[in-house]
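Missing here is one protein chain; the remaining ones are kept as they sit in the complex.
Letters A and B mark the chains in the order given here, with residues in each chain numbered from 1 onward.
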Amino acid sequence: MPGIGHLAKPDKASRIRPVRLEVMEMGKREKEITMKRDSLILGVAATVLVAGAAQSGSITAVSWGGAYTFSQVEAFHKPWTEATGHVVVSEDYNGGLAEVKAQVEAGNVTWDIVDVEKSDAIRGCDEGLFEPIDTSILPAGADGTPAMDDFMDGSITECAIGVIVWSTIFAYDHSKIQDGPTTIGDFFDLEKFPGKRGMRKNPKATLELALAADGVAPDQVYEVLSTPEGVDRAFAKLDTIKDQVIWWEAGAQPPQLLADGEVAMTTAYNGRFFNAIAGEGKPFTIVWDAQIFDTDLWAIPVGAPNRDLAIDFLVFSTLTEQLAAQASYISYGPVRKSSLPLVGTYYTNPDLEVLEHLPTTEENFATAIENDYVFWADNQDELNERFNAWLAS
Amino acid sequence: MQKSYDGKSLVVKDLNLAIGRGEFLTLLGPSGSGKTTCLMMLAGFETATHGDIFLAGRPINNIPPHKRGIGMVFQNYALFPHMTVGENLSFPLEVRKLGKAEREEKVRTALDMVKMDGFEKRRPSQLSGGQQQRVALARALVFEPDLVLMDEPLGALDKQLREHMQFEIKHLHERLGITVVYVTHDQSEALTMSDRIAVFNDGVIQQLSNPDDLYERPENAFVAQFIGENNRLTGTVEQRNGKIVSIALDDGSKSKALAVNCGGQGSRTVLSIRPERVVLGWENESNTTLGEVLELTYLGDHIRYRMKVHGNPDFVLRLPNTSEHAKLTVGETAKISWNIDDCRALDI
Partner (left out) sequence: MPDMAEPILAADGTPLKKKLGQALFRSRLSAFGLVVPLLAFVVVSFIVPIIALLWQGVYDKRFAVLMPNTSAALSDWSGVSEPTEEMYSALVADLVVARKEKTIGRVATRVNRELSGMRSLFTSTARKAAELEAPYKDALIAVQKTWGELETWQAMKIASRVYTPGYLLASLDFKLNADGSIVRQDENRRIHVKLFLRTLEISMVVTIACLLLGYPIAYLLASLPLRTSNLLLVLVLLPFWTSLLVRTTAWIAMLQSQGIMNDLFVAFGVTSDDDRFSLIYNKTGSLIAMTHILLPFMILPLFSVMKAIPPSYVRAAKSMGASDWTAFWRVYFPQSVAGIGAGVLLVFILAIGYYITPALVGGQDGQMISNIIDFHMRKSLNWNLAAAIGLVLLVIVLLLFWVYDRVVGIDNIKLG
């Protein structure tokens, strides 16, 4: 990397050189940004010293691809490279622990940091696939709130640190359906809204949505689902639309299915729809009723080749400013409460306030269901089997 | 009849041929001479570009091959490898919807005929080349066709077996009285077996006659050269006197020959003399000369001398290896002569 090599040589002087460069440029910038920068630089300087990793290196960050990875590249990777001289190699995956497990068990780990769902973060930690992370390295929020209070409940786990709150919602094309659906019940109502439905080929979220559509209150969904009758009830509800469902697997599929007219409405991750609406101007309307929200976290595989750099990157990317910046690229909620006031407008459209499109915004959040990772850790073997058997029958 | 494949050139230019019932007719010629194409037109696998084919008085141009009732023996026998010998023979009878008993009877008779009885259950791959040949023959005959076509059927056999099979086929033909059209490029095979031979070259029949006429009285230079060994002497016609012409040979000497296929005075001609018709000594009056022995080849029953005669260094003389004949040695000059009747003046 000849372009940045001179910025980060492994000697003492060069460790602070990027900081100085930033300071020299400060005068040219607007005040607001300068303030942001300032705290950012301090943060970086601190973590560089803490981590003791000043070699010009690269890490491999693995995420879900598409618009989501793009948001991370813009909000995390580029600023981090700018600040430290280290390079982030971005790789895509489709979730799950299979690759991590394969790498760790083969003793040939090539990933340094992975964006995982919460259930996988917990499970990977329990199975010794992820490094435990010392939460004391997380700096306080930009407003001074200590890290442990700043992060949302449950977004800091033993081996993983939260990044975003995302949710599974459904949407429809308002250019094709007038007076569109407003509740999850409408999603399951083929008479009122005929047409194909898109759903994720996974019992997770699907069963919850079915119960919510069947009239179960958001806070009782898992209680009901824990009983055999509840599972039967969920499948019975799914039976009513089974013939009309097109099952998707990759997050990029559902907006495409909806845009192609293959489905009348489909579930998806809210950020994917937001990008289709904000970025591509698609006439989609998101229905927030019974959104199922979950956290995505950074985790570091055991034996990651650039562990220290990865930790540095993790700390940097979960700073208040970075999390707020990410929201300008994709409408996932930052896990730090201190980030919310800093959330700006969409990066290509200064008139579009992202805040109201976040899952965590009050009006969107009223009937939200939090994904219960403990329930899924306990029951996924059985429910996967049952779901697969149900699909195949 | 005419045949063209590409619309530009004719493979068969002018075929006009009548085959008698019970006749053994051979189409003889070098490869590419159009003889196989003729056979395929007879069988119906090729259509004639122009002209008509009649079988027993009825036109068969538009009759598909399987309705012509013509038996055929192929070069590589074309015995069906997935059927036993018995099934192979039974096949033409089955498609004619004969009863089982009748089929078995006919198959047995046919195998008997080619001395292959007891081989019904074998597969073609378990038979020798000669045996396969017999089975192929039996298969072509088993449904008693009026006409049997044979496309170089002995080509794949070794010499001894081939000669043996020639006689067997000949005998079968005589015994059954069938009509056979036989294609070969082997002149001795043609001479041995046929009633009549049609010599093909360049899509045209050069000569159609019985074997001895063909050999002894070739009508043109191609036939003389193609059938048997032949000595050629070139010259110019000096004078024509009825059936006899006087020729001035290219080396200046004079000779007399039988006028067969030559022009009038002043035209070029080729004299054709069979090697065995040349004799040692000057017993004939008209055609005597001297020859220098260049090479001799010992062939057992006779000896072949290559001599320089009238300037031609490839003049061959064939003498029986008998005790009364004097032996010549290389370098010796010998007196030789031939009969006017044995020297035929042909086209050049």
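Just so it is clear, a contact is a pair of C-beta atoms (placed from the backbone, for glycine too) under 8 Å apart; a residue touches a chain by one contact, two chains touch by 3 or more.
What you see is a predicted model, and the numbers here were worked out from it, not measured in a lab.
The shown chains contacted by the absent chain are A, B, with contact judged over the whole complex.
Considering the full assembly, A:C125 is the residue among A:C125, A:I184, A:L211 or A:A290 that touches the omitted chain. Checked against the full complex, the one of B:P65, B:G129 or B:G228 touching the unshown chain is B:P65. Of the listed positions A:T110, A:T145 or A:Q380, the one in contact with the omitted chain in the full complex is A:Q380. The omitted chain makes contact with subunit A at the following residues, 94, 96-99, 101, 123-128, 196, 235, 242, 245-247, 249, 260-262, 374, 377-382, 384-386, 388-393. Contact between subunit B and the absent chain runs through residues 43-45, 64-72, 74-76, 78, 80-82, 91-92, 95-96, 139-140, 143, 149.
The criterion applied here is as follows: only the chains that are shown with their structure count from here on.
Between the Cα centres of subunit A and subunit B there is a gap of 92 Å.
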